[in-house]
Structure formats: structure tokens, C-alpha cells
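Written below as C-alpha cells is the structure these notes are about.
The complex appears here minus one protein chain, its other protein chains still in place.
By written order: A, B, C, D and E. Residues from 1 in each chain.
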Amino acid sequence: MKRTFNYVVMIFVFTAMWIILNEKAGPMQIISGIGFSVLSIFFVNYYLLDDDYIDSYFLNPVSLLKYLFYLVFQIYKSGISAIFKISKGESAVKIIKYDSCLNKELAVCLLANAITLTPGTVTIDKTKNQLSILCFQDDEVFSSGSGGKSCSDFEKILRGI
Amino acid sequence: MGFLDAVLIVVSIYAAVVLIRVVIGPTIWDRLLGFNMISSKIIMSIVILSVVTDRSFLLDIALVYSFLGFIGTVLIARFVETRGEI
Amino acid sequence: MIEKIFLILMVVLALITLNTVKLRRAVIYLGIFSLVSSFVYLLYGAPDVAIAEAVIGSALSTVLYLVALKKYQVFTIYYTNANYNEIHDGYIIKGRAQILRDVERFFLKREMEPQIIYTTDDCDYVLSAKNFDLLIHQDYDKVKMYGCIEDYHVDAMQDYVAKNPYENLTVEFVRYEAGDQIDA
Amino acid sequence: MRKGLAMLFCIASAALVLYVYSDTKIVADTFVADYYIQNFLKDTYARNGVAAIYLNYRVFDSIFETLILLVSVTAVINFSWRRDDEK
Amino acid sequence: MIIDFISKVFIVLALIFMFFGVYGIFRFRDFYSRVLISSKVETVGFLTIMAGIMLKTGFGYSTLKILFICLMVIVTNPLSTHAVARSALKSGYKISEENNDD
Partner (left out) sequence: MRNSSEIIARMTGLLFPFIIMFGFYIILNGHITPGGGFQGGAVLASVFISRYLVYPDEGIRIKSLQSAEKALFFCIVVIPVLFLFANNYKSNELWNQIYLISMNMLIGLKVCSGLTIIFFRFVFYEGGK
């Protein structure tokens, strides 16, 4: 039941993308959009990926929107602090290991993507749910959370995905 | 010459300045970083051009770059990392 | 105005691509060239050609050039210097002493792709890791080169250095067998 | 020496192209182009002129283009032949 | 009128962000600082300039398309940065610091 619901949500997303690309929302576009999204999902399942696309890549739209808003807010916050760093010109760098408290593979990858996207930190490597992060010497954001069991705000949002 | 035309010129001058880093960059990863930055600037200029000339189909080309632009960078980086295997 | 900037960029990129010796750099320059040329096609009102150039230049042609570069053998050279303990651009540019430039030119002439890696690690640490083909250690005017004894490229390198020696540098070759440990 | 000559040639041709671009308006004979631009919509019902030309007026062109792709695929397969390719 | 002014402010702000990104790529002296700061401030400038252009054009299909471009850039831009940084670290370009935590 839940699987069918996920299929319907994904097909809806792809059809919306098709309508945006065509810049027209007539009946012809909707029918062809549904047809091509079903075709592309089946093609990806049978020919390109080993596992099922819906099972491994389904995203809850509500928490995805929450994640996006928080991500943009975070990007601007650290972007402004990055400007001060540029004008100061400091350059001491370190690598820290960060144990994430997430279980799903896709959520960990989205967390790594978000870490890379914020100025000041870049993800280098990932094994299971441990991330190696490259950051500045005086950065305190991730080194404080690595010892204890507390989750950062990103992970609280990403749990719902 | 409108406001957006001036913005277009400024963005292209930025791209030309980043090209200096691509040319003098001591290591090959500096060059790849500059390549990445120039590609994002080209996406910006295409979007601005489509607004200036009021042709919305030019956005397709920006979409092509945002979909497929990372493949070349990833492949070159992997080529350097594995020392000659692709 | 905008066309002129991008046309001049295209000419500059073509000249740089022609003038470079290392082929991996040329692949990157060609990637930027295809980006800029796609934008110039757009400016002159040919969006069909611009889409084709974008797809082909960003994904396909890069891959084909890299597959062609697989034929070249990559020769990994580590460079350590005792005088510096921090990597920055000045180290890389000033550290390019005459000897390193000669080594690079020598391998390029033999149709190999030298990949030079600058480290601040100790010489001993790099020796114990042993994922290099040639290690150059410089301490003011004393240069030591470490290479495997079965590598015939290093033999040719030794002959080359012996044939035209340097005035203010003493170059010494240390060869090790494939399996054993050496101490520096 | 050869590289210097090649650079000189490149700079000269670039200067020529920029000069031609800035100075004169060179346009080829526009007889065929005018006919196509005026009539392609009611001949072929395609709103994109390029598609009208390569699928209707010059359809042989695109047929032979795909033929060239087929021939090049065959050539690539033959040149990269390997011994365990047969199984 | 006021929306037009706000969009202009956004675009000028984006140009300032991008100027800092371009300045930072010449300011820092080693590769890792450059990959940490400059290429990311670039993304901030990208998002801001897209917001300004979306305000300028008003709501329509082209606005949705630009939003879609922004989403795709958010997904794919970190991938290339991650690949470049990882390639530099794996092939031996060492970090110039003595107390690494690994």
C-alpha cells in the first residue's frame, strides 16, 4: 500500500517537471508526462540500477522542503562569515571525523551534500555513517558534536526522510 | 545599455579573471576548481541572456549544463586520483 | 562588447591549449574552450548548435580524450624539501628548482606523463609507504633520488644526469630492491 | 621553433577574424535562405526552421549523417577487437 | 516598481558575493583553503542572482524553470567539489598541519 503511494508521488513529481519543461499544461502534456515518467522509472529499475529506484530514493516531500529552507538559511549564514575569513586570509586546515546518527544511506549522503554546500566545510570521504570533513582550524561546529551522542539540527530534519 | 547588460559584462569579466587562476594554478586541482567556477558563471550568463532577450527556450541550455556539467569534472578528478585508470 | 570579451577568451584559450606540454592540462583547457564556444554560439543566435556543443563538450569529448590519455604511462614523482615545512604556492613555485624542471622535461620527451606531488612529510615516511616511482629529496644543494633497481627509466635518468652534471648541485642516486627496507 | 610558428599563425588568423568581424558585413548569397525562411512553415508545419530543413528539405543529409555514425561504430568495434570478444 | 528595486539590490549583492569569491581564489596561498571558501561563496552568489532574476521576471513558467535550475545546481555542484578535494587528498597532496586528528 505504502509502496503504491510512493509510486504515485514520484510519478506526480516527474509529471510536474514535464509540464514545467513544456511550459504548457494541456491534456496532451499531462498524458505524455505520465507515460514518460512511468517509462523512465521502469527503464531505470530494469537497466540502470541494481536495486529499486523508489525504495532507495524516495524522499518525503514535506521534510525535503523543510531541509531545503534550512539549507538555504545555513548557506547564507556561513557565507557571510566566510567573507570575513577571505578578508583576513587565514589558512590553517584540519580533518575531523564525524559520526552521524543517521541510519539510511541516502540521508547520510544528503547530509554530506549539505556539509559540502555550506562554505567552510567539505566532505572528503564516507564509510558507513562516518564522514571525514575538511574544515578550518578554529571551526567548532562539528568537533563539538562528534564526541557526544547529540544530533545537529540537520540530522533531526533528515531523520524524517 | 540596460542594467542586466552591465551585469552580463561584469560576470564575463569575472570569468576572465578566474581564467588567470586556471592558467597559473600550480597544481592540477587548482585548474579543476577554476573550471568548475567558470562553468557556474557560464550558467549564470545564459540565464541572464535569456531574460535580456526574452527567449525562454535558452534556459534549456543552462539546464543541460546544470545536469551534465559535473560528469567531466568528476571523470578528470578520478583520472588523476587513480593515476591513469579512468 | 560582450561578444568581444568572449571572442578574445576563445583565442586565448586556443593559444594556451596549443602551447601546453602536459596533456592533462590540455584536456581541462579544451573543456573551458567548449564552454565558452557554446556561449558564443548562443550570442550569434544558434541555439541548436549550442545544445549540441554543450552536451558533447561537457560529457562525451572529455571522456574520449581521457581514454586516449590512458595509453600514456603515468610516472609518479614525490618531491620533498627539508627547508620548508608548510605547503603553499610559494613553495611549489620556488621549489621548482632546475633539477625538477629537467626531470619533467626528460620524462615528457620519453612520452610519459609525470605527476609531481609535493609533500611536507619526512623522507622516511614516504619511503615506507612506497607508492612512488621516483622520490627526490632536496636539502639545500644536496639532492638524493630514490628509485627501484629494476626500473629502466631511472637507469636512463642516471645516465642523463651523469652526462650533463650541475655546477652547484650534487646529485646522488639510491637504488633499492623491490622488496627490502632501506634507511635514508 | 615549430611551436612559435604555430602561435604566430594562430595570432595572425585571430587578428584576421577579429578585423573581419569588426569592419565589414560579409553575407553569402541569400537566395535559398530567403526562400526557406519565408516558406518553411506552410510547407512542413514545423515551427523550428532547423528541424524543417534537416527533416524535410534536406532529409538525405540526416540519413547519411546517421549512416556515418553507423560506419564509425563499426570501425570502432573492429579496431578495438580483442581475443575474448567472441564468446 | 518596488519589486524592481528589490531585484536590483539582490543582483548587486550577488555581484559583491561573487567578487569576494574571485578575490579569495587569489588571496589564499594553498589549495585546501581555496576549495573550502571560494568555490562555495560562488554558490551563494549563484543563488542570490537567481533570486533577483526570479523577482524581476515575475511568476510564470520561466520562473519555475529557473527554480529547477537552482535545485539541480544544489544537487550537482557539491559533487564536483567533493570529487576535486577527494582526488587531491587521495593522490598525496598533504595538509600542511602537524596535529591532524586521524
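The rule is short, and it goes like this: contacts are C-beta pairs under 8 Å (C-beta built on N, C-alpha and C of every residue); 3 or more make two chains touch, one makes a residue touch a chain.
In this text the structure is predicted, and so the values were computed from the model without any measurement.
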Omitted chain - touching chains that are shown: A, B, C, D, E
Chain not shown: contacting residue from D:13, D:39 or D:56: D:56
Residues in chain E touching the chain absent from view: 72, 75-76, 79, 82-83, 86
In chain C, positions touching the absent partner: 47-48, 50-52, 55-56, 59-60, 63-64, 67-68, 70-71, 73
On chain B, residues whose C-beta touches the chain left out of the figure: 57, 60, 63-64, 67-68, 71, 74-75, 78, 81-82, 85-86
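The criterion applied here is as follows: only the chains that are shown with their structure count from here on.
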Number of hops, chain A to chain D, where each hop joins two touching chains: 3
Result of counting contacting C-beta pairs for C-D and A-E, higher pair: A-E
Label of the chain whose CA centroid is most distant from the centroid of chain D: A
CA centroid of chain C to CA centroid of chain E, Å: 28
Two or more partner chains touched - positions in chain E: 29-30, 35, 38, 43, 61-62, 65, 68, 77, 79, 81, 85-86, 91, 93, 95-96
Overlap residues in chain B, where contacts from two or more other chains coincide: 27, 32, 56, 69, 80, 83
Sites on chain E touched by chain A in the complex: 17, 20, 23-24, 27-30, 32-33, 35-38, 40-41, 43-44, 47, 61-62, 64-65, 68, 74-75, 77-79, 81-82, 85-86, 89, 95-97, 99-102
Complex interface listing, chain A residues touching chain E: 17, 20-21, 23, 68, 71-72, 75-76, 79, 82-83, 85-87, 89-97, 112-113, 116-125, 132, 134-137
Touching residues on chain C, where the partner in the complex is chain B: 1-2, 5-6, 9, 12-13, 16, 24-25, 27-29, 31-32, 35-36, 38-39, 42-43, 47, 50-51, 54-55, 58-59, 62-63, 66-67, 69-70, 72-74, 76, 89, 92-93, 113, 115
